[in-house]
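Then we have chain A:
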Amino acid sequence: MSQLPFDPLLVSIAAPLALALAIALGLPKRWSVLLAYGAFAIPVLMALHVWWHFTATPLPSHGYAFLTRYDTGLSGLGISLHLGLNGIALPLFVLAALVGLAAGLYAIQSGAERLKIYLMLLLIMQGGLMGVFASVDIFFFYFFHELALIPTFIMVGIWGGRDRSYAAMKLTIYLTLGAMVSLLGLIMLYVQSGAHTFDLIALRAHLAAHPLAATLQNNIAGLLLFGLGVLVSLWPLHTWAPLGYGAAPSSAAMLHAGVLKKFGLYGLIQVALPLLPDGLAHWAHPLAWLAVIGNVLIVGVITIAQRDLKQMIGYSSVMHMGYAFLGIAAGGIIGPGGVVLLMVAHGLSVALLFLLATAIYHRTQTFAMDEMGGLAQKTPVLAAFFVAATLASIGLPGFANFWGELAIFVALWKFSPLITALAVAGVVLSAIYGLRSAARVFFGPSTDALAKVTAAHPPVDLSWKERFPALILLAALLFIGFWPKSLTTPVNAALTARAPAAATK
Partner candidate 1 sequence: MTLEAVKLAAEANQWGAIFPELLLACLALALLALEIVLPKRLHAYIPDFALAGLVATLAAHLLNLPSANLGKESFNGLLLHSPGGQVMRAFFLLTAILVCLLARVSLTKQKVPRIEFYHLVLVITGAMMLLVQSNHFVMFFVALETVTIGFYILVSYFRTSSASLEAGLKYLVMGALSSGLLLFGIVLLYGVAGNPTLPGHSASAMHYPELAQFLVANPHHFLASVGIVLVLAGVAFKIGAFPFQIWVPDVYQGAPTPVTAFLAVGSKAAGFAVLLVLARDVFAAYDWLVTPALTAMAAATILFGNIAALTQHNVKRLIGLSGVSHAGFLLLGIVALAGPVASVSATGAIYFYLFAYLIASFAVFGVMAHVAGTDDSDQTLDHYAGLAKENPFLATILTVGLGSLAGIPPLAGFMGKFFIFVAAFEGGARWTLALAAVGVVISIYYYFGWIKAAFFQQWTPPADTTDPRPPRTPVNVVSGIALGCLALASIFLGFYQGPLGQWLTMK
Partner candidate 2 sequence: MANFLFYAFALFTLATAAGVVASKNAVNAAMCLLLSLVGVAGLFVALNAYLLAFLLLLVYAGAIVALFLFIVMLLDMKETESRGFGKLSLAAIILAAGLLVTGLSTFATRGRLPVGDPALTPALGPDIKLYAYQLFTTYLLPVQVMGFLLLIAMLGVIVLSKRWEGSDDVK
Partner candidate 3 sequence: MTSATLDHYVLISALLFAIGFFGVLLRRNTLVVFMCLELMLVASTLALVAFSRFNGTMDGNVFVFFILTVAAAEVAVGLAIIVALFRKRQTIQLNELNSLKN
């Protein structure tokens, strides 16, 4: 399948981590930065390589390719570093690599204080993220997620903006809560399945033969939904997200909101859906109502009221996670498929938005949208990027997000037309806040506040160093937007193969 003499998955995990370790051990700054380009680029190359070769040969019945297993000493517990990708993991793996590269490039050019440590933490995140989506073993899937999570706290704390201390603490406590509860769920699954393995493939085979009892499924699914719900900011457990993202430095916010947050949804799709179908179905209605009323409508309305650009983006991200939950609640093939698409798309677009928000901040010295206005006259390219990113995030066709939302809505109707109607109403809300923010920041006449700032620092348009990472993300959004099949084919294959019996509802 892959002609490389090494395991591309392991390399893409290990390369960033190795550099992070080297930096920790005292690599000089010049070399750190130089090598960081490579460490962020390698996962992308690997991801593209893997993507390219994914369908080269027919997949085995479990749907995974590039399987390799490394024993870390826990094979007795049924745990091993089992790497591989299926059609669902592949898009997210590529996403992680791309956003990682963009975040890395943006971080390198940002010239942050203590850049070495910043890069080191970012690299740890990157390595963890690659690991999350490359792990077939549920334990390592969780493990890598946590690995990627820790740097967020420190990055928010050191390089964060307003309220960073409180935000960092709240973020960490919330995310730990979510992680702990989902860990309990996973342990419950591990013990109760009787398979005594965390290996997803083996577990799936085992549970196909010996399905779990209904109550058990409900309990485990409940734990996972709560835990992962916190991680993915399911209403009303979401309050960490806007605060945290509002305070986080751009690259951390990009990686976290863009990729890391997808862990929970990915877990639900990859683990909960195939292993606990009845359990998820049991919770589907409460979940859907919570998501549609809470995430989509309430948070959507709240987003309209935001004055701080970054918080606004944070809230909009929370809102879009509502759609993802709706897709999972809807089930079948279309719903989860749409969620995978939406995850990738949202990851790219929200990362792009955070990147641009920071770029705006550098020009206006504020995140308060009231104090901007008319910036487009000075920075047309930045404005174009921002408008494109905003439109992508509110689901304009031509961008990847649209496909995800569309598939989710289609799936949702079968689940509940009423919920669908409410969810689609959210599209209007997102148009309102999206366009409003673009207008407040860029259009209309220049405000006095902006004039004052620009008098001191004449704003320059997006430089190429900033533009390049943004272009990567935007290009990916457009690529998927115009050619969704590139992503949906593997996803569809994986989902269809997984549920041959389940009606394609």
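On the choice of candidates, all candidates are chains of the complex that A comes from, given by their letters.
As a convention for this text, a contact is a pair of C-beta atoms (placed from the backbone, for glycine too) under 8 Å apart; a residue touches a chain by one contact, two chains touch by 3 or more; residues count from 1.
Since the structure is predicted, the reported quantities are computational estimates derived from the model, not experimental observations.
For chain A in this complex, the touching partner among the options 1, 2 or 3 is candidate 1.
Across the complex, chain A meets candidate 1 through its residues 24, 72-77, 117, 139, 142-144, 146-147, 150, 153-154, 157-158, 164-165, 168-169, 172-173, 176-177, 180-181, 183-184, 187-188, 190-191.
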